[in-house]
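For this depiction, one protein chain was excluded, whereas all remaining protein chains were kept in their positions.
Coming up: subunit A.
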Amino acid sequence: MNWMRYRLVYLTISLVVIGVGVFSLLKWGLRLGVDFTGGSNLEYKFSQNISTEVASQEIENLGINVTSVQSTGDNSYLFKLPYISQDDEEKITGALKEKTKTDITLLRFENVGPAIGPELIKKTIYAIVISAGMILLWVAYQFKSIKFGTSAVLAMFHDSLVLIGSYALFGHIWKAEIDFLFVTAMLTILSFSVHDTIVVYDRIRETQRKVGGSLMDLANKALTQTMVRSLNNSFTIIFMLTALILLGGTTVKWFAAALFVGTVSGTYSSPFVAVPLLVTWDEIEKKVKSIKSMRKKS
């Protein structure tokens, strides 16, 4: 099958998806979680239904701003506050208990000081640079070609952009937050993205050794040979992630969702971003060479 004929279609799809993401990013930005901004998350489970307005008012009465309240399940609520002291947590729990006259259980209390966020951003950048760099080196070394390595890494960036863009959108619609688990998902996705790309590259290399031919033909053949495997493998991963998103509970829901978006994008980007880039690069290189040789002759 001549996959490479539809390169413009693939490019359009990628541009539309990334375009929506970049638009969301510019318009709404990312919702950063307490890991990055500092602040406090207090999650309670009440023994019966309560009014979030009353509960928030009660906290505000203590002189503490309530940034937001979210329902996280049966009578469980997550209060987002600025960075508070240990005493404040006790005061809030006490006040809520008294006001609502219900049993309340503290499910989770996260309190992150203002110094942590900037450090985490730096460490995140280090982690991304190191892993992306090592993956690039590995691919370049394996395939002895900068063309292969760069196309794979560009596909990787494509996936990161898709993921970040979708989270800007998810943040706006469903209040999905960027926390360190999101970063973890992104790093994992970088490797998934390359995983599939390597499988296709491997086929190109194998056929090149045995039969030879133009890179265009080799790429078409390799895509035909690997398409079913690539889809099937993604399906099994997607099954697990869907189960986690729907049933795995609130804590890992958005982590699994980030992995989900990344898996879909990573599966798409190997045949439809990395390989077309590789083939196009090769074509341009050949054209430049033939122009040069024509000039030499004349």
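To be clear about the criterion, a contact is a pair of C-beta atoms (placed from the backbone, for glycine too) under 8 Å apart; a residue touches a chain by one contact, two chains touch by 3 or more; residues count from 1.
By our rule, contacts and distances are computed from a predicted model.
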Query raised in the report: UniProt name of the unshown chain, from "Protein translocase subunit SecD", "Stage V sporulation protein AD", "Rod shape-determining protein MreD" or "ABC transporter ATP-binding protein"?
Result: "Protein translocase subunit SecD"
Query - Chain not shown: contacting residue from A:Arg7, A:Lys45, A:Lys147 or A:His172 - result: A:Lys45
Query raised in the report: Which of these touches the unseen chain: A:Val162, A:Ile178 or A:Ala256?
Result: A:Ala256
Query raised in the report: Just one of A:Leu181, A:Leu215, A:Val261 or A:Leu278 touches the chain that is missing; which is it?
Result: A:Leu181
Report summary line: Checked against the full complex, the residue among A:Ser14, A:Thr124, A:Ser151 or A:Ser166 that touches the missing chain is A:Thr124
Query - Touching residues (missing chain, whole complex) on subunit A - result: 43, 45, 86-87, 89-90, 105-113, 115-116, 119-120, 122-124, 126-127, 130-131, 134-135, 138-139, 142, 180-181, 184, 187-188, 190-192, 194-196, 198-199, 202-203, 206, 225-226, 228-229, 232-233, 235-244, 246-249, 251-252, 255-256, 259
